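As structure tokens, the structure follows; a few thoughts come after it.
Every protein chain but one is kept in place in this view of the complex.
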Amino acid sequence: MKGLIDPDLLFPGEESTRALARGLYAEVSGLPIVSPHGHTDPRWYALNEAFPDPAQLLIVPDHYVFRMLFSQGISLEMLGVPTLDGSPVATDGRAIWRLFCENYYLFRGTPTRLWFDYTLSELFGIDELPSAANADRLYDHVAECLARPEYRPRALYERFNIEVISTTDSALDDLDWHARIRDSGWKGRVVPAYRPDAVVDPDFQGFGTNLDKFGEITGADTGTWTGYLDAHRSRRAYFKTFGATSTDHGHATADTANLPQNEAAALFDRVRLGKANADERRLFRAQMLTEMAKMSLDDGLVMQIHPGSLRNHSPAILAKFGRDKGFDIPTRTDYVTALKPLLDVVGLERNLTIILFTLDETSYARELAPLAGVYPALKLGPAWWFHDSADGMRRFREMTTETAGFYNTVGFNDDTRAFPSIPARHDIARRVDCAFLAGLVAEHRLRENEAYELARDLAYGLAKKAYRL
Amino acid sequence: MKGLIDPDLLFPGEESTRALARGLYAEVSGLPIVSPHGHTDPRWYALNEAFPDPAQLLIVPDHYVFRMLFSQGISLEMLGVPTLDGSPVATDGRAIWRLFCENYYLFRGTPTRLWFDYTLSELFGIDELPSAANADRLYDHVAECLARPEYRPRALYERFNIEVISTTDSALDDLDWHARIRDSGWKGRVVPAYRPDAVVDPDFQGFGTNLDKFGEITGADTGTWTGYLDAHRSRRAYFKTFGATSTDHGHATADTANLPQNEAAALFDRVRLGKANADERRLFRAQMLTEMAKMSLDDGLVMQIHPGSLRNHSPAILAKFGRDKGFDIPTRTDYVTALKPLLDVVGLERNLTIILFTLDETSYARELAPLAGVYPALKLGPAWWFHDSADGMRRFREMTTETAGFYNTVGFNDDTRAFPSIPARHDIARRVDCAFLAGLVAEHRLRENEAYELARDLAYGLAKKAYRL
Partner (left out) sequence: MKGLIDPDLLFPGEESTRALARGLYAEVSGLPIVSPHGHTDPRWYALNEAFPDPAQLLIVPDHYVFRMLFSQGISLEMLGVPTLDGSPVATDGRAIWRLFCENYYLFRGTPTRLWFDYTLSELFGIDELPSAANADRLYDHVAECLARPEYRPRALYERFNIEVISTTDSALDDLDWHARIRDSGWKGRVVPAYRPDAVVDPDFQGFGTNLDKFGEITGADTGTWTGYLDAHRSRRAYFKTFGATSTDHGHATADTANLPQNEAAALFDRVRLGKANADERRLFRAQMLTEMAKMSLDDGLVMQIHPGSLRNHSPAILAKFGRDKGFDIPTRTDYVTALKPLLDVVGLERNLTIILFTLDETSYARELAPLAGVYPALKLGPAWWFHDSADGMRRFREMTTETAGFYNTVGFNDDTRAFPSIPARHDIARRVDCAFLAGLVAEHRLRENEAYELARDLAYGLAKKAYRL
């Protein structure tokens, strides 16, 4: 083995099945990356500046990394995670990096370990596992690489063989960075996705002010239900001018509603005035999923629903460090009854695509595959978040394929803000899918030529098609 | 490989384990089929007429087939699924068949694919996968077969080596087709199963009228609770004269109740008069499961409980095409508290057999195996419906065996109305079980001679014993 990644990574040990997996992987490993859902910063592609030091790029912003270290007693301050009140945290990238390397053993068996191994090896040419002994040396090496032009965002985009990548952007975002990318003459394709949580969720911080701003930037009257819906329509159209093909919705549950429009308008009024109680606010969010689906039917934007995370489980961490600090915990999520109001309206539409994600694996075989296996409007998003891992992706295939087939799924989402890890994530997904297909062929459930066709679809074709990219 | 089915279908790739699986399968592949639960039409065996054209036999009535095609945008009308109001649908079997063949790739990785491959190959001698190119040729070939006497129902029953098959029949059915089969002199054993939903579920269409008819055909006074129970007793006895050994109950939940008889009688009065509210109707269904269990203790009929499907999820499809159109979706199902009232009454009875099914795989290891592993009256039915698939059946064994053992399970149910697929379904179940047993032997958790004994029991013995056939 050269480097940290064995050519047979994630392939089955049994020889003939492994040979099948190798063959399939050889077919797809070089395909371009289609990244239809993620959280990279469009600023990077617009400015094309060098990335900061190794720790600020690879450790400090990665919640997978710091949550594991935190669980073992290392404070977020020592890891350089910024505090809301500006109270001091570690800023010495080298010290943070060393702390990480010393504790690299904690990640054994996790996807973070694989992503990191892959990134160190394939991007930085490192062939040693991080440790206390080599921490400084690795730091210097990575830092030296990052200073070079070929490690700038656009160069990496090209090196990673990315064909198109979607960012995720607030409905209130002016998309200025996207405009700069577009106007720069660079050939990279970076598209936004419409994420309206800030103007759809009454519990979102600054909701009232957000609606005011939403009115200003769209010229619609967000003081009325119809004006508010117009604002969405207008903003979605604006996003489309930058190449957006999708919307994204991160609700606590998958609840949907289908109120008569006069009731929806009355509900909006209470919400708008800040008079809605918890049940009404919940109902409003539910109603808005259905409204968004109806708009998608009109304007062709693919709708993504990402429900089921209980955000900011620790109030102490939220108060001190803010959101997205590793304390979002999955919860039991119902789809069958929750989605019914929305599906009653648009579920049978063939020209609509709604992609469902879950953090509750029990819903794969019981609810999601049976739903996506019959409703033309529904497709299954890939294994998400904690389940975007080798075993998690394997379970996704094992528990959805028999009922939903492959063609009601949409390929891989890297869903990451960790730009350097994108090739690692796609590579691992491709390996897992190839291993899964190889297993089907080995058990004579599929013919080899079918597996080759499927391997290409799962790695590339389905994502392009489902996301209309 | 000759035909579409490899001799090693579903066996593990690893050589020594595969050899074990082959050996076990050789032992059981020729055993007669015991089919204790299913939905074939007794009319077929009674009249023994030729089956209709390939599409009407194999595509149009199969909800697994048309739900997948529908999910990918093909209308039910184009697939020939009849509308309730008689509005036109495709009737050209050849065109429907072609549509199916063109889209055969959608079934990759699904049990439908395996059942279809098996049926085409083993029943019709076809060795090509269906495709646009060969659709017409395959259609002609299958049509030609179906016209021949050896493809008539009784000939197939014999060719399939069926020892006994149960149909599922409404409590209101006169069992006339069963009478004709019995009186025909044919040796095939086709028995009914008592399915009283139409006279037990107050929400069943025509419930009041059904009870009137129930009274007429039994001579009992179904205007009173005791008369109503007598009607059940009478009808169960009638079914037994046709060889019935079981009852079947398809409730939305596994809820049971154990009311004092005077309260049950009062509840019945309200239900009978159509005055019961939703909670009362639910309670009535719950009470009736317990009543049915008590009758089973008296008359020896094996009781089957099939809960947890949310029927007719799409109101638009229900309105246009009616029930059973692929829109029944599994839901989370509780057993531990739901079954307690019933189990408090009859759970410790050794001479009673209640077979539990689930659509919620999370209940296997958590609830069903622990319950069946201690209550003498309980047994576990096999993986059901969406889970009657290679991976589904594997998960069933993996998640029930360690707590419930093999002998608290009851072998395989094909549960199908797709008569030609019956050998495929039993064959696949046998293969999965042999592969599972081979794995236990390979890991030295079981001795080979024990695996042979178990293989026969799982394929044949347990079903006969549990269903008293």
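A and B are the chain letters, set down in written order, and residue numbers restart from 1 in every chain.
FYI, contacts are C-beta pairs under 8 Å (C-beta built on N, C-alpha and C of every residue); 3 or more make two chains touch, one makes a residue touch a chain.
Keep in mind it's a predicted model, so treat the numbers as computed, not measured.
Across B:371, B:410 or B:462, the single residue that touches the chain missing here is B:371.
Here the missing chain is touched by one residue of A:79, A:114, A:220 or A:338, and it is A:114. In the complete assembly, the contact with the undisplayed chain comes from A:326, out of A:326, A:405 or A:439. Contact with the omitted chain, checked across A:45, A:70 or A:177, is made by A:70. Only one residue in the set B:56, B:75, B:234 or B:362 touches the chain that does not appear here, and it is B:362.
Touching the omitted chain from subunit B are residues 12, 14, 16-17, 334, 336-337, 340, 343-344, 347-348, 350, 362, 365-367, 369-376, 378, 398-399, 401-408, 439-440, 442-447, 450, 453-454.
For subunit A, the residues in touch with the chain missing from this view are 5-6, 8-14, 67-68, 70-73, 105-111, 113-114, 129, 310, 313-317, 326-327, 329-332, 359-362, 386-387, 389-392.
Keep this in mind: only the chains that are shown with their structure count from here on.
Between subunit A and subunit B the centroid-to-centroid distance comes to 40 Å (mean Cα coordinates, whole Å).
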